[in-house]
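We show some of the complex, not the whole, and keep each chain where it was.
Labels A, B and C are assigned to the chains in the order they are written; within every chain, residues are numbered from 1.
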Amino acid sequence: MAGSSFGNIFKISTWGESHGKGIGVVVDGCPAGLNLCEEDIQKYLNRRKPGQSKYTTPRSEDDMVEILSGVFEGKTTGTPISMVVFNKTQRPSDYTQIANYYRPGHADYTFDEKYGFRDYRGGGRSSGRETIGRVAGGAVAALLLEELGIKVNAYTKSIGNVSIDYDRFDLAMRDSNPVSMPDEEAAKLAAELLDNKMADLDSVGGVIECVVTGMKSGIGEPVFEKLDANLAKAIMSIGAIKGIEVGAGFEVATKSGSNNNDSFTTDSEGNVIKRTNYAGGILGGISDGSDIVLRAAVKPTPSIFKEQKTINRSHEDIDIKIKGRHDPVIVPRAVVVVEAMTAITILDMLLLSMTSTVSKIKNFFKE
Amino acid sequence: MAGSSFGNIFKISTWGESHGKGIGVVVDGCPAGLNLCEEDIQKYLNRRKPGQSKYTTPRSEDDMVEILSGVFEGKTTGTPISMVVFNKTQRPSDYTQIANYYRPGHADYTFDEKYGFRDYRGGGRSSGRETIGRVAGGAVAALLLEELGIKVNAYTKSIGNVSIDYDRFDLAMRDSNPVSMPDEEAAKLAAELLDNKMADLDSVGGVIECVVTGMKSGIGEPVFEKLDANLAKAIMSIGAIKGIEVGAGFEVATKSGSNNNDSFTTDSEGNVIKRTNYAGGILGGISDGSDIVLRAAVKPTPSIFKEQKTINRSHEDIDIKIKGRHDPVIVPRAVVVVEAMTAITILDMLLLSMTSTVSKIKNFFKE
Amino acid sequence: MAGSSFGNIFKISTWGESHGKGIGVVVDGCPAGLNLCEEDIQKYLNRRKPGQSKYTTPRSEDDMVEILSGVFEGKTTGTPISMVVFNKTQRPSDYTQIANYYRPGHADYTFDEKYGFRDYRGGGRSSGRETIGRVAGGAVAALLLEELGIKVNAYTKSIGNVSIDYDRFDLAMRDSNPVSMPDEEAAKLAAELLDNKMADLDSVGGVIECVVTGMKSGIGEPVFEKLDANLAKAIMSIGAIKGIEVGAGFEVATKSGSNNNDSFTTDSEGNVIKRTNYAGGILGGISDGSDIVLRAAVKPTPSIFKEQKTINRSHEDIDIKIKGRHDPVIVPRAVVVVEAMTAITILDMLLLSMTSTVSKIKNFFKE
């Protein structure tokens, strides 16, 4: 069944495998008149490209994006925007080893169960390279959100047991360390942890946090197309994500109502605000105008160099040692993917919210 | 925008407000030939109905379901199944107090922001009574899944800091205590905690766990309609849920790859199994045949009797004391709602998975 | 598969069988703040109800609609509007004769092939009574369109070989004759034709025309969600419709470009108009601001009293004579159904068109 599209009004459809001819996305439903060029997209893609530190795959990819349609004289036309990154590294020989067994923690077995066979080269469609399409689409969404004063920023909150300290929080630092942490000290500790994991031939997980500022209230469509419900789907659809929470998240389980309710008041300009934001900016599935705050749990890289037990395609027990180039942590490169999926979801639901009242519709269409 | 439908092939569309004429659901896409009667649905609804213990609202509702269409001679016909629970308690007078201010932790403010006004009676559409439609629809899904050997069971994992002990786990006990815990001892401790919270005029949150047994492999449609992505949306769309995780969930953030990867092997009958199930039954968004395991974080009941600060519709700061009948915990009555949404999602995606290979399709249509 | 919903932003989900407990619709996505009461809906339903002339079934139904949700203090709240017409005539005994054979021109055979069995009472879900849900939903759409100055009017264009004469066209006459023709003279000729058909134990077909005035330009989403494409689906989904055309329709097949192109000019107020409207108000799938004009071909009532050949459920050849109460023509009662489906489609696509440019979106959200 068709599963490679996301969004309603603003929709992305992605395609491509790790070692096929390329990876791409069709962005459909982008409003006309947005200034857009390849550099705008490339900036986002550069944040997830390989080879940027010793913790990321040294694959020699430029990952240069090309816009094939939907932009005319520097502006979006309202028609589908097709973007592609052609693969440069296509070395199927590297991967014949994994064609015949099922790597633990990977989708090899489930793809074979579902489709009868699989493109085993570099994980095929289940490779992390699949997210290129998401990021390119997310870059377009983020640009449009910025026109409305809305910004989406994700960053690494923790790697293993190393967490950022909010007293040292500096978003500007996020892109200047290899672990995408907005806290230089924590970033150093995380790097040490990764060095140790690499020495152990092992890997580690972490948490990504994403904050949306400048939100409008009234976004989200009860009772199934709630804003948090769609964000949860968007984030959980990213490979390696095993949990998603909004606002206080799982902490609500041990909280009392009296210290979880956010009380309303107004700021000095008379705007309605909440004294706290345990709700993470969403009440009843609808944005309340506060910042949206969400977190995603990222599992450790399943490709580790330690010996592991598994079975081959004949279902015989075997021991394997995975070779090749694998990051010891997925988190840093997934940060921009979380940002992209959040931006797409927020934009799509913002556009869907425009028809909530008769008076706003009448006002829109009046001459 | 239309937001009250869920599912693709097997779809529910719910309607109704807390104090309107009734609450209902249209189940569309249910295959023909399923034995179905009102008692089948009622069993599920009884698990969420009010007035069952001192911890649940003593609202005098029978919540009796009526099937209006889609069943003929005791079997589903393949056409839409319309079900309704007519409301008996319609006392708007109880609620005029809340018409003029915004309760902390509720959707009063966001509904007003979105729609310009709201049906304030008992929370209107954002009331917990909205879930009646979900549960009735979920009952149909669960019945059909049982025909395929698949069972969905949810239960309370924790309330506040009281968690079940898996050494004492007994699912049969779940419905014999007021907190829906499959562990009698933990249930007693949780009851004590609730007594204390009620004495404090406060409330508490908790965690619901849901397990799907008898799963088929190959269910889930990468890369956006992954099984876990759709489960995340389904669960997060339930009011009061602030987090959702699958398998090891947020624990993966501090795990190493070597102790998070599940190694494959075979059982004595030659079936592929995993030695552990940290993945929660899903790899790459596709079911692997192991049990699906997910958990949802439920916030404390926002309606507490303690005095709280908020604003009225004129945006003036006020202090309020909420009156009426409110449970000190949402978890126990939400257990069957989590079960219902899980069942609907699993069924819908199972039906969607039937077209994954040419050979299965040819086999299906051959004479 | 779920097939009983129509629309994206403004969506109807219908349910119910001819001789079940009732027929209903859930209207989801209706903007908040529309004045709505049962009388508004009833006016539309009365135009399709039985027993209004000797050419329509004398079934003793009042077909009184009841609104169960989504309206508060006389206004829509933005939440789903559930409406029901409870069936009064439930006489399954009348229909046992048809349980065992397949009526020519009916869906008896195809329902059995698809679902394995069928609710044979009065045609079950494939009865014309199914359209009650469409008409109730269409009434809501039409009310909202009127707020925007858009009107949808359908009428009988022809019955058999009797067509209206546009020189005598008077829409006000449409509801004062039993054949829904806006031409009293043609209506008399059509009535004579029907008398003859009834005497022959036979039936006849016809054409319904529908005109939308006050249209906005820019409605329709290329390349698959074009306005005419969605209108075609909407109309063709009505039982007994075998063809749909827009503007000059099938006549374009024999026209030259020079007499089919509509040339643009401006009216005295400077508005862009077309000198002719062969396009029927749609160019490239997008409305051009002229009237939308479409026509639907309606087949003769398949239930005729003449003896017919068919097979029974054992696939044996038999001769049958259909009994009961059947209109000699479907057209007049289908007029309001065409109007309803057109209104729903126009409204839904009008709402979808609001996000076509960045500047309109920015303007919408600016403080």
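Quick note on the criterion: contacts are C-beta pairs under 8 Å (C-beta built on N, C-alpha and C of every residue); 3 or more make two chains touch, one makes a residue touch a chain.
Treat the numbers as computed from the prediction; the structure is a model and nothing was measured.
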Total copies in the complex, given 3 are shown here: how many? 4
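One rule holds in what follows: only the chains that are shown with their structure count from here on.
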Closest chain to the protein's overall Cα mean, using per-chain Cα means, please. B
Chain centres computed over CA atoms; the one at greatest distance from chain C is chain A
Interface residue identity across copies chain A, chain B - same or different by half: same
Could you work out how far the Cα centre of chain B sits from that of chain C, in whole Å? 38
Just the number, please: Cα centre separation of chain A and chain C in whole Å. 44
Can you give the whole-Å distance between the Cα centres of chain A and chain B? 26
Considering chain C alone, which of its residues make contact with at least two other chains? 8-10, 29, 32-33, 78-79, 351
Residues of chain C that touch chain A when the two form their complex: 8-10, 29, 31-34, 76, 78-79, 144, 147-148, 216, 222, 350-352, 354-362, 364-365
Which residues, counting only chain A, touch chain B once they are in their complex? 1-6, 14, 102, 104-107, 109-111, 113-116, 125-126, 130, 158, 160-161, 197, 200, 202-207, 217-218, 220-226, 228-237, 239, 242-258, 260-266, 270, 272, 275, 279-280, 283-289, 297-304, 306, 308-311, 315, 317, 352-353, 355-357, 359
Spell out the residues on chain B that touch chain C in their complex, using ranges where they run on. 1-5, 7-11, 13-17, 20-24, 26, 28-29, 32-33, 66, 68-70, 72, 75, 77-82, 84, 114-119, 124-125, 351
